[in-house]
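Let's look at subunit A:
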Amino acid sequence: MKSGLVRKLLLGAALALPMLGGAAAAQAEETYIFVSHAPDSDSWWNVIKNALKDAAKDFGVKVEYRNPSTGDLADMARIIQQATAQKPAGIISTIADYSVLEGPIKDAIAKGIPVITVNSGTAEESKKLGALMHIGQPEYDAGKGAGERAKAAGVTKFLCINHYITNNASVERCQGYADGLGVKLGDQMLDSGMDPTDVYNRVKAYLTAHPDTDGILALGPNAADPTIKLLRDTNSAGKYKSFITFDLDGDISKAIKDGIVESAIDQQPYLQGYLPVAFLVKYVKYGIIPASNVNTGPGFVTKSNIALVEKYAGEYR
Partner candidate 1 sequence: MAAVEQAATRPLIEVKDVTKMFGPVVALTGVSMTVNASEVHCLLGDNGAGKSTLIKTLSGVYQPTEGQLFIDGEAVDFASPRHALDRGVATVFQDLAMIPLLSITRNFFMGREPAKRKGPFAFIDMKHADAITREEMKKIGIDIRDPQQAVGTLSGGERQCVAIARAVYFGAKVLILDEPTSALGVAQTSMVLKYVRQVRARGLGVIFITHNVRHAYAVGDRFTILNRGRTLGTFAKHETSLDNLQTMMAGDKELQDLTELEGTI
Partner candidate 2 sequence: MTDGVTSDKVAQSERILKQVHDERLRRQSRWRKLLQHPEFGALAGAALVFLFFGFTAGSSGMFAADGILNWSTVSAQLMIIASAAALLMIGGEFDLSVGSMIGFAGMMIAIPMVYFGWSPVASTAFAFAGALAIGFLNGWIVVKTRLPSFIVTLASLYILRGLTIALSILFSNRTIVSGVKEAAGDSIIPALFSGVAFRPLFVWFAKIGVVDQLADGNPAVQGVPAVILWALGLAFVSHVILTRTRVGNWIFASGGDANAARNVGVPVNRVKIALFMFTAFCATVYATEQVFEFGSAASDRGLLKEFEAIIAAVIGGCLLTGGYGSVVGACFGALIFGVVQMGILFTGVPNDWFRVFLGAMLLVAVLFNNMIRRRVTGER
């Protein structure tokens, strides 16, 4: 039995070797590594993964997407350190938290690896790190924009559905919304969890307990989709003057058409995947790079401009 097991182990290794061996051989080509902070369960990043695939194909380079499986930023720091040790042509990273990632990113830059920051984080932080540029959407400003829209719609009491409470960027969005609305952020922020059933029930409980709520902010599809279902199930969409969500997917764009969701804040993630690769490739090759940062959002997707968005929702939009 023993020797049988060892044989199987070796066999397994032998079978897996060519697969990985192929990958190792491919390493000779120019490699770029994209490190995100998102846990595995966050489906929004699929658009970015698609963008990375497109960019890899368009520029004939290898682009690898990496993330900490639980979303733990300390793990993300290790992944950046790992990427540095691999000496890729360039690293693209989010700045989920400056203090955590400062060391690893500065280290990568010190070792001569060009870095572009994307998505989370601010332009100032990016500059402080010594990154080439920042491509993203200022979270607080985007939240504030949503808050101002909600104020215009007459919202007084709101609910901010936070499916990713441990990520600081999501708290910033709620804070921005509250500031845009001109109210103090207190218990309106709901820790909904990621599981659709949890989100559904927790939102339901909150709205039942706070019947005077008239505005909803969802921080992403994970928070928005179950909420849309809830409003459909209870036929109560009309109660809320403004339902704004961050980001887009199939359910959200349908809800926009049906008038349940007023608008979706689109940070156009495709650009956050495609552009940094494009810029890095050209930087490595010719040493050219735009002189300023790129804001990919916020853009608001509403009933009026949904048609084009809908076609590619969840894939490229």
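Behind the choice of candidates: all candidates are chains of the complex that A comes from, given by their letters.
Methods note: a residue touches a chain if its C-beta (ideal position, glycine included) is under 8 Å from a C-beta of that chain, and two chains touch if they have at least 3 such contacts; residues count from 1.
No experiment lies behind these values; they were computed from the predicted model shown.
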Looking at subunit A, find the partner in this complex that touches it; the options are 1 or 2. 2
Considering only the defined contacts, which subunit A positions touch candidate 2 in the complex? 1-2, 5, 9, 12-13, 16-17, 19-21, 23-24, 26-27, 31, 40, 62, 64-67, 69-74, 77-79, 81-87, 97-100, 102-103, 110-112, 165-168, 171-172, 175, 185, 191
